[in-house]
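Mind looking over this structure? Questions follow.
On to subunit A.
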Amino acid sequence: MDLTVAPNPFFWNAAFVRDFYAQLAGAPVARVVLGELVCSKRLPFWQDEIPQAIETLQAAGKEVAVTSLALITLKRERKLTADLLGLGLPVEVNDLSALHHIPAGTPFWVGPLVNIYNDSTLRWLVRRGARRICLPPELPIDSVALLADIAQAEGIALEVWGHGRLPLAISGRCYHARLHERAKDSCQFICDADPDGRDVDTLDGQRFLSVNGVQTLSQAYACMADHVGRLREIGVSALRLQPQSVGFAALCADYARLPEGRMSPDALVGNLRAAHPDMQLCDGYGRGGAGASWRGRALYR
Partner candidate 1 sequence: MELVCPAGTPAALRAAVDSGAHSVYCGFADATNARNFPGLNFSRAELAEGVGYAHAQGAKVLVAINTFPTAGDEGLWHCAVADAACAGADAVILADLGLLAHAAEHHPDLRRHLSVQAAAANPDAINFYAEAFGVRRVVLPRVLSVEEIAAINREIAVETEVFVFGGLCVMAEGRCSLSSYATGRSPNMNGVCSPPEFVDYANEGGQNVARLGGFVIHRTPNGASAPYPTLCKGCFTSADKTGHVFEDAVSLDASTLVPRLAKAGVTALKIEGRQRSRAYVGQIVRAFRAVTDALEAGREPPALALARLSEGQSATTGAYAKTWR
Partner candidate 2 sequence: MLAARGDVSIPRILILPMRVLPLWPVSLGLSALARRILQAHPEILSRIDKYQSKGFALDITDLPFALHLDPARAAVRAWPRGAAPPADARISGTLAGFLAMLHGVEDGDTLFFSGALQIEGDMSAVLALRNALDDAELDLGAEVQRALPMLAPPLRAAIARFERLTGLPLRRPDLSEVY
């Protein structure tokens, strides 16, 4: 079992992106998916960093793929998607309409924002050319086990969400703009103020969600450390880690030690808690219940 770095869902400036991927080149991850996932309006601010990042990561021996947007509506977004294949990298499909631009027989990857819940869907995508698939985070572990069998039989790689705020929803509406009483078209790119999303709490102060432009994430960080043994057993081949603005390379190093038993889940969790005292953790989806629970206990009752 190895590690895949998810595309960064947040809006970071070019210099920050450059440093992030330069540092990541030294981290023990097998592959990196990059590109803009959430909002096409952000892309002009950092797209010039993409070729350099690809080069750096490939030079460090990492496999690199480029993601589609999560929700493609505008004409220029469709054009953007059509152009992805030209980069010469595997395209990770996170909106099914990207398939329209990928000729039959061309291999592609599938990200966690595509709805794969069952055998037929998995097989259909494999026949269409899918070679690496990250399952949706809400998928119960029993379903993961069944799909892992099929993935192994079909000879494709299967990933599950390993770490990071859960991508829970995508919308046509920008919540960052709404919170600043602006329309999406005149958002003034305000989501750059929150490099890990803007927290949304309940009226009782319970920590609940985090908004990131048109995306809604969990406020708690998913941490599947306890489940790595089981996931490995059932044939999951990679754990997906989502970029965060602080301490990412260090946590990659810890997750890399888990599968071989060079680090215990408790030690990993201890390190996370020490490095990020405010970080709330969750792993409910791994236990087949509400996503918002940690080690079998609801975050709030």
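Selection rule: all candidates are chains of the complex that A comes from, given by their letters.
As a working rule, contacts are C-beta pairs under 8 Å (C-beta built on N, C-alpha and C of every residue); 3 or more make two chains touch, one makes a residue touch a chain; residues count from 1.
Keep in mind that this is a model prediction, so the values were computed, not measured.
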Touching candidate for subunit A, same complex, options 1 or 2: 1
Residues of subunit A touching candidate 1 in the complex: 70-73, 75, 77-78, 81, 95-101, 113, 115, 117-125, 136-138, 140, 142-143, 146-147, 166, 168-175, 177-179, 183-185, 198-206, 208-209, 211, 216, 218, 284-285, 288-292, 298-301
